[in-house]
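This report refers to the structure that appears directly beneath it.
Of the protein chains in this complex, one is absent; all others appear in place.
So, chain A:
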Amino acid sequence: MAKPDKSAAQADPWLKLRRLTPARIALGRAGTSLPTAAQLDFQFAHAQARDAVHLAFDHAALRERLKQKGHDSLVLHSAAADRNVYLQRPDLGRRLNAESAQRLHEYAAAHVGGVDVVFVIADGLSALAVHRHALPFLERLDEQASQDGWSRAPVVLVEQARVAIGDEIGEILGARMVVMLIGERPGLSSPDSLGLYFTYAPRVGLTDAYRNCISNVRLEGLSYGLAAHKLLYLMREACRRQLSGVKLKDEADVPMLNMNDTEPTPGNFLTAF
């Protein structure tokens, strides 16, 4: 007599294809449905992403760490009062609230003459990304940019912010360039992806066409060093050509070793015999 099977779940006989793709293939089945383990793995990944979206921006801790590194900072808030408003009103996340705008104007009035660059750190859709990657990235950038001699405004930390809010901040401060470090929309397997947005001559009302984006900065994605390298290329070219965005194509001479050092893939094995 056959022993009763401990699990009614059945593995797929093509498990070895898993190494060919990050997609969730060969999950097996219970009947024709998802087995328990795969089902809970998915729920965990989604929970991580959801938590990242709703995690509060701990700007106090970030401010303290910036201070230890010798960076002044300002904390501002967008016109989106809370996360619910933020998620439904992207227009409000793109502007400072009245009090923040006033404080920034007061700061600018006391520090006339403008600056070369302002770094803005914003929660975006993942405060987790900012908590994990903003400071280590800035450190790498500082190492690589030591020769450029750009004058810098205090680092601006903004809550409930979208990318375009950097343009308003840059304009008020009279900054030649604004670099926005912002949490990207969490993917199922990437809850902590940091995005970098760069604008030359920032001012309110610019569209995406005037920005350059470097995406997916995280341990499993684009490294801090490589991201800093790309960003500095864009900043130096922007200073030279006095523009940013689609006209400033990212031709950074990037070492490609991180992309090509994986083993060659077998190609379309379905028709290769």
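Convention: a contact is a pair of C-beta atoms (placed from the backbone, for glycine too) under 8 Å apart; a residue touches a chain by one contact, two chains touch by 3 or more; residues count from 1.
We take it that contacts and distances are computed from a predicted model.
Undergrad: Look at the options "Cytochrome c oxidase subunit 3", "Putative spermidine/putrescine transport system permease protein", "Ethanolamine ammonia-lyase large subunit" or "ABC transporter substrate-binding protein" and return the one that UniProt uses as the protein name of the missing chain.
TA: Its UniProt record gives the name "Ethanolamine ammonia-lyase large subunit".
Undergrad: For a quick check of understanding: of A:Q160, A:S190, A:N212 or A:S244, which residue touches the chain that isn't displayed?
TA: If we include the chain that is not displayed, A:S190 is the one touching it.
Undergrad: Quickly run down the residues of chain A that touch the omitted chain.
TA: 10, 12-14, 16-18, 20-27, 29, 31-34, 38, 42-43, 45-46, 49-50, 52-53, 87-91, 125, 185-190, 265-273
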